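All protein chains but one are shown in place.
When the chains are written out, they are named A and B in that same order, and each has its own residue count from 1.
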Amino acid sequence: MAVSFADVTKRFADGTTALDGLNLEFELGEFVVLLGPSGSGKTTACRLLAGLEMPTEGRIEIGGTDITGLPPRFRDIGMVFQNYALYSHKSVYENIAYPLRIRKIAAAELDQRVKQVADLLQIGSYLHRRPSQLSGGQAQRVAVARALVWEPTICLMDEPLSNLDALLRLHMRTELNRLHKRLNRTFVFVTHDQEEAMTLATRIAVLKDGKLVQFDEPRAIYRQPSNRFVAEFMGRPAMNTMDGMVEDGVFRAGGVTCKVECRDGPVTLGIRPEQIGFGQIGSEDGFSLTLDVKETVEPDTLLIFANDEGTITVRTQRDCDDLAAGQPVNLRFPMEALHYFDARTGERLR
Amino acid sequence: MNRSYKILAVGVLACILVIALTPYIWMLLTSFKGRLDILSPEPRWFFTPTFDNYPAVFIDKAYLPLVMNSLVISIATTVLSICIGAPAAYVFARNDFPGKEDLFFFFLTTRMAPPISIAVPLFMFFTLIGLTDTIYSVVIAHTTFNLSLVVWMMRGFFAEIPKEIDEAAMMDGRSRLGAFVRVIIPMAAPGLAATAVLCFILSWNEFLYAFILVAFEGRPLTVGIPGLITPHGTLWGQVAAVAVVATLPILIFTFLVQKHLVRGLTFGAVKG
Partner (left out) sequence: MSSQRISRIAPRESATLHREHVPDKPLQRPRGRFLLDRGASLPLILPATILVLIFLVGPFGYMTYTAMTDLSYANPDQNGAFVGLDNFRHLVRNDPIFWHSFWLTIRFVLVAVGLEFVFGFAIAWLIWRFVERQRLLTTLFLVPMMLAPVAVGLIWRLLLQGDFGMVTHYLHKVGLLSQSSAVFSSPSLVMPTIIAIDVWQWTPFVTLIILAGLMSLPKPPFEAATMDGAGPWRQFVDILLPLLRPIIALVLLLRAIDAFKEFDKVFILTGGGPGTISELLSIYAYRVNFKNWDLGYGAAVAFMVYLVVLIMCSVFYKAVYWKSAGAAGR
C-alpha cells in the first residue's frame, strides 16, 4: 500500500505558494525524508499529510483511500513537532497516554502500552515528571513516544532534531534509525539537514520552491544528483561546480583544465571535494591553482582555492603540513568523478 | 552612602504605606466601635471592641440579602463572561480573518464606554422589556463590560500557548473544537482563573449600572451603601461594617491574582 500526493498545490491566504503541483508516492514501511531549504514546501507537505492544512488543489491518498479534506483524527497518523508540543499541565505518563485515553483504551492495556513505548524510548524512569522538568532530549523522546504509542500507520516528524544540541542530535538520529528498523513503521521526516537525510532515509525527496526535484535513495541522490541544485545541496563541503566551455574533449574554466567525456559547448562541471586528486606538475590532465586558505578538520584537511570563477574546495586525508597559503598546488579531476550539468537549466546531462 | 540612601528610601516608602493603609484600617476599626467611640472628637485608636454593628445592619436592617445579591450577580457575570468571552479570545489568538483587529478594538470600547452613557438607554431598554429591578439586568450590563476584559486578557494567555499544542491534540485524536475545550482550556487554567477573579472583582465593585438598573429587589451591596448615609445621624459603625464586608473579600482575591493583575488592568498590554 502506498501514500501518494497527486498534483498537490497549497496556496496560503497571503498569496504565497508553498507547494506547486507536488507528485510523490512512497510505500508504507519506508523512512521517507522530505529535504529542502527553508521555504521549499517540505513542512507544508508534511502538514498536508497530517491534515493540519488542506490542499488548495490535488489529492492525497493512503492505500488508495482519498484522505483529502479528512480531519487529522481520522487519518491514522501520529506526529512529532519541532518544539515537541508537550502538554505542560500533564505528567510525562499522561502525555504519552493521551492518544490512548482519547481512544478509550482500557486502563490495564493503556498502562501496559505506555510502559512499553516508554521502555522502547528509555524514558521509563521519568514518567511521573512534568514536561518542564525535562531536558530537550528527554522531551524529544516523550514526543516520539506520544506519536508512536497508539501505533498509527504513519509517524510524521517535523524537524524534530533541530532544537537539540549537536551531540544529542547525532545520538537521537541513531535512535530513530534503530526505531525504524525495529518497528518497521512508516516514518515521514522533515529536515533541512542533508546529513540527517542521508543517514535516516530509505528514500529522500528533495524539494525546492514547492516542487519535487528528486526522489531517490540517499546513495543515488549523492552519486547521481538530478540537477545542480541537488548536487550543491547534498554533501559537506558542497560539491564544486564551475561554468566553462568544452572544446575537443577538454574543459576549461578559469585556471581549471581537465579531460571530459562530454560534447563540446558550454557546460557546468561538478566534482565533490573529496574526489579531487593531486597531480604531478607538468602532467597532462593536471592544472595548478594557488592555495588560498587551509583548514584542518582532523583527520581531513580542507584546501580552498580561489580562481576567477569562484572557489574550489578540496577535502583530503593527505598530510598537508608542507602546504601554505599562497603556494601553487597541482590538482587533478578524475574523469570518473565528474558530473555534467546543462549550463543553462542546471539539469544533469546523461 | 549607598546604604543611607536605601534607609531613606525605605523610610519614605514606609510613610507612604502608612498613608495608603491607614484610612482602610480606620474603617476596619470603626466597624468595631460603639457610638461613643465613633463620635469622640479626639480620634480613639484604642477602645473596647463591640460586634453589635454587624448584626445590626445585616440582620436588623436586612442587608444580608444584598450580600447574596452581590454574590449572585458577580458569580453569574463571571461565568457568563468567561463562557462567552473565552472562545472569542481563542479565535482572536489563533485565527486570522479580515477585520480581526477592528473587531478586537470594538470589544475594547465596550470596556471603556462611560457607564453613564450606556446605563441611560439600557435603563429605558430594560424598562421596555420589564427587566428593571431584577438581577438579570445587572448581570447583563456587567457582562457586556467584563466580556471585553475576558477577550483582551485571555487572548494574551491563549497566544502564549504554542499553536502546535492544538495541533498535537488534533494529531492525538481530538477534533479542533475538542482540542480547545479539552486541552487548551485546561492549559490556560491559571490565566483563566485570574481573569475570572478580576471579572468577579469588577462586577462586585461596580456601582453605577446597578444603581440605575435596580433600586430595591436585587440590588447589590454597593447600591445599598448610599442608603445608609443620611444628612444627620448617620450610623457610621454600621456603614463601616457594610464597607468592610464589601471590601474584605476583594482584598483577599487581590492577593490571589496579584501576579496577573497588571495584565488585567492594562488589557494585556503589559505582562507584569
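Methods note: contacts are C-beta pairs under 8 Å (C-beta built on N, C-alpha and C of every residue); 3 or more make two chains touch, one makes a residue touch a chain.
Model, not experiment: these values are computed from the prediction.
Asks: Using the document's definition of touch, tell me which of A:95, A:186 or A:240 contacts the absent chain.
Replies: Considering the complete complex, A:186 is the one touching the chain left out.
Asks: Touching the absent chain: which residues on chain B qualify?
Replies: Contacting residues on chain B, toward the hidden partner: 5-6, 9-10, 12-13, 16-17, 19-21, 23-24, 26-27, 30, 38-43, 84-85, 87-88, 90-92, 95, 97, 101, 103, 105-110, 112-118, 120-122, 124-125, 140-141, 143-144, 147-148, 151, 170, 175-178, 201, 204-205, 207-208, 212, 222, 225-226, 229, 236, 239-240, 243, 246-247, 250-251, 254-255, 258, 261-262, 265-272.
Asks: Which chain A residues would touch the chain omitted from the figure, given the whole complex?
Replies: So the residues of chain A touching the missing chain come out as 1, 28-29, 62-67, 70-71, 73-76, 113, 116-117, 119-120, 122, 125-126, 135, 137-138, 148, 151, 153, 167-168, 171, 178, 182-186.
Here is the rule we go by: only the chains that are shown with their structure count from here on.
Asks: Please name which positions on chain B make contact with chain A in the complex.
Replies: Residues 96, 162, 164-165, 167-176, 183, 186-187, 189.
Asks: Applying the document's contact rule, which stretches of chain A touch chain B when the two form their complex?
Replies: It is residues 13, 50-52, 71-73, 77-79, 81-83, 85-89, 98-99, 102-103, 146-147, 150, 156 of chain A that touch chain B.
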